[in-house]
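One structure coming up, written as structure tokens, with questions to follow.
Note that this complex is displayed minus one protein chain, with the remaining chains in position.
Up next, chain A:
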Amino acid sequence: MLDSFLFILILGPFIAAALCYIVRIPHIRSLVVLTTGCLLAVTSVLLFLNGPFSHTPPPILGVPTHWWVLWADDVLLLTMLYYGFKRRHLFSKILVIFQIVCLDYFELFMVDHDKVFPPFVADNLSLVMVLVISIVGSLICVFAIPYMNKHEAHQKLEKSRQPLFFTFLVVIIGAMNGLVLSNNIIFMYMFFEVTTLGSFMLISHDQTETALRNSVRALWMNCLAGAAFIVAMIWAYITQNTVDAQKLIAAGHMGGIMLTPLALLCFAGMVKAAQLPFQSWLLGAMVAPTPTSALLHSSTMVKAGVYIALRFAPGYAGTFLSQCLTACGAFTFLAASAMAVSQSNGKKVLAYSTIGNLGLIFACAGINTPEAITAAILLIIFHAFSKALLFLCVGDIEQHIGSRDIEVMRGLYARMPRTALIAVLGIVTMMLPPFGVLLSKWMAIEAASKHLFVIVLLAVGSALMVVYWSRWAGVLLSAPYEPRVEPEQQDVLTRLPLLVLAGGAVVLGLCAPFLYSELVVPFLPAPPFTIQAGIFENPTGAFVLYPIILVLALGFVCAVYAAGRARRARFSGPYLSGAQTADTESFEGPMRKPVAVSSGIYCFESIFGEERLTVWFNICGGILLALLIGGAV
């Protein structure tokens, strides 16, 4: 049973990818993507119900799996090297060659392959990750089907590049499933590299000059992460004589010597998760078609980074490394939130918000108490749904109005009421109670309260976050009154993922006590909260979730009813301090000439401007990272 589950979850996407690449018939490709998505979602649920396991897969075609992994690794690295030469980028070439040499020497001459231990082990953290990756990832792939058709129609390509696009889109899902289920860190490394190559290919997809430049940046930064990973792997093997992740985590407590490889692994994770000063590759990834950004930002790629930090968290609990990780994460949270405030480009706001939330997860991993780990895991789940939803909304909006600028989205409710409402809902689930992201943030703040620097960073960061989210939600609704707004037409495959993700973001937030007790508690040594009648409680604090939901839901129903009844009221134009003209959008100025009114959002360029802050934030982020690695060596 397990064999077939693992086969579907890890190799299934690779087979589907091959089909997408070989069979060049659009309908069959769509069918393959749809089937793979459904299959992955169902299998991930079955795997979860099956419970934690450790498993040794049988040899494939008579060859043990670790040989397949070595070959796959070499093919991968050689492909990257090829692109390094093709794009003439010296640094990536050096990094890739370094990895090839290290890996082959390590595999052929150092590792004792006869040692028996299960290469796949899953506890609740892995299973939760598989659920998030498979369900959210599949929804994004489904959304991509109509999206890419429109995208290519807009580009007027002679030859469709969709086969390649879908190939790597599904490959990343398979690789992520492999990564979170691996116990052998050589396997983990291989899947880590697949996500690097996949994101590189997806970012360069449009082949414009910016796309090519940004993809190379993503390549070298992620290769740096890969190089750190491989050094960590070899170092850990020299000290502990094993590549079994469970044993390495257990060895962390032994002290000093094991800390360096753990620090390098955290470093690899932080680069992958685009933490300062490596945020530029994720911001550059915005040039790719929206499903790519949605996939990289919500359920895959960057989540691989936080997964590694969380996976090895027990290994470095209570050390200086842990404290540094908290500082780095909290600083990234503040810095990313500050820069998001200065942006009016919707996708960039989303990107900075992702970086900030990942920083918060790293901070939680660093705090390393059961309470903080709970916050981190819940944040991974809730953030994946809300962020994927928002990205897909922006993608859809961009295809309709031709811009991703928040100012251009002003009054979107009058043009695309459904999408605008879903986007507002997504924004509300990102920042307000009773929804999940805020619940996790509450846990994080209470867990961080004893760390003075960290709590100041988190307090300021969350206030900044409130600014950019509420501003956006307000602008979406900012339209002159019309008695009846005509809903927009949408493709079924566009609307379905949006609705499912929106439903997921709301319902999962309401099921938080259930998620906590079923998904998170089994992973922790001791449950940090007691739950009674939907109230999260411990000596530090209490989150009365269900009573709040009840009251706010009542208020919501009243508000909707009152707003519906108010349609019978008299309507007038807004106050413009002058005689209005008939269209209510301008007033009569001098000489009875109409003067149009306009207003914009405050972006605080002079305080939080990206150009002003990036350099300083990168320097601070770099110093903190140096502290993290230097302190552990």
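To be clear about the criterion, a residue touches a chain if its C-beta (ideal position, glycine included) is under 8 Å from a C-beta of that chain, and two chains touch if they have at least 3 such contacts; residues count from 1.
The rule is simple: contacts and distances are computed from a predicted model.
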item: Chain excluded from display, named as in UniProt, from "NADH-quinone oxidoreductase subunit H", "Leucine/isoleucine/valine transporter permease subunit", "Phosphate signaling complex protein PhoU" or "FAD binding domain-containing protein"; value: "NADH-quinone oxidoreductase subunit H"
item: Absent-chain contact - pick from A:L78, A:I238, A:I257 or A:C558; value: A:C558
item: Which residue of A:A72, A:I455, A:L524 or A:L627 touches the chain not shown here; value: A:I455
item: Omitted-chain contact residue, chosen from A:I203, A:L438, A:L501 or A:L625; value: A:L438
item: Chain A residues touching the omitted chain (full complex); value: 411, 431-433, 438, 442, 445-446, 449-450, 452, 455-456, 458-460, 462-464, 466-467, 470-471, 473-475, 477-481, 539-544, 548, 551-552, 554-556, 558-560, 562-564, 566-567, 569-577, 584-585, 597-602, 607
